[in-house]
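A single protein chain has been removed from this complex, and every other one stays in its place.
Entry: subunit A
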């Protein structure tokens, strides 16, 4: 219990630190939203008037205070540029990015873990080498290039087997689930293949390490074949490590998919961040970054808790102490 409270306190402290860091870092950027709004035909007086109107003339401390106050009340503010509530905007964009990441991760796991196991279990030299080569090549495909190839293969109206939409997200969004999933398939594959290579590499090397351990010998002594022991005991043992890697990769993917979002003309969180930074809509950017860091920290929290669930040894240790 104490550990959980400490973990949560740490979580809050980290969030507060993030808010300061994000706010300060964004003030270093040159230019401001008023001059972007006014454009290249505006008089300096007009830029000044806009600055006044948008509250950009207030002191830094005052701006930080009012923003943090809003965040504490759960109000992330209204974008200076779009005039919409920032949380609503993030909500809309999340409907693209999070399903994309989930689908990409699913594809990555379906390819990566089996391939990693196969790589670890392969005994002949050429087989091991080719698995290694596949993981290296897969991991080094640039997303842009992989995506273009997939479009050339499967893009509707463009590809050889033109069956999948290659750009855009349906106007109706998730009210039309079939089309929504269809529009995410190609981008998810693009992301998935790259992530799969990483997971494959990780699974293989972690399994290789475990295979030399006494757990496997024990399993085999109890009558399992080497492969059975590896898959049933080895995988179980590396599961916590795998979960950590998956958690980290998920966090990375949120901003990492921006190239893919652009290529497939999807309006996700990554492209939103980049547009807003470009427009110097700092209030929106800092709220976005704040929420994203909260998300990263939450993933860390979830991963920790999953470890407890997956790894009975951790529970056993704790139980021992309690007794």
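To be clear about the criterion, contacts are C-beta pairs under 8 Å (C-beta built on N, C-alpha and C of every residue); 3 or more make two chains touch, one makes a residue touch a chain; residues count from 1.
Operating definition for what follows: contacts and distances are computed from a predicted model.
Student: The complex lacks one chain in this depiction; which UniProt name from "SnoaL-like domain-containing protein", "Peptide/nickel ABC transporter substrate-binding protein", "Spore maturation protein B" or "Electron transfer flavoprotein subunit alpha" does that chain carry?
Tutor: "Peptide/nickel ABC transporter substrate-binding protein"
Student: Taking the entire complex into account, which one of A:5, A:40 or A:61 touches the absent chain?
Tutor: For the chain that is not drawn, the touching residue is A:40.
Student: Give the residue, chosen from A:97, A:166, A:249 or A:286, that touches the chain omitted from the document.
Tutor: A:166
Student: Taking the full complex into account, find the residue in A:15, A:182 or A:306 that is in contact with the omitted chain.
Tutor: Only one listed residue reaches the unshown chain, and that is A:182.
Student: Please identify which residue in A:71, A:107, A:143 or A:210 touches the non-displayed chain.
Tutor: A:107
Student: By the contact definition given up top, give the residues of subunit A that touch the hidden chain.
Tutor: Against the left-out chain, subunit A lists 29-32, 35-47, 49-50, 81-84, 89, 92, 106-107, 110-111, 113-115, 117-118, 121-124, 127, 134, 137-138, 141, 146, 148-151, 153-158, 161-169, 171, 178-179, 182, 185, 188-189, 192-193, 196, 217, 220-221, 223, 225-228, 231-232, 235-236, 239, 262-265, 267, 271-272, 275, 277-281.
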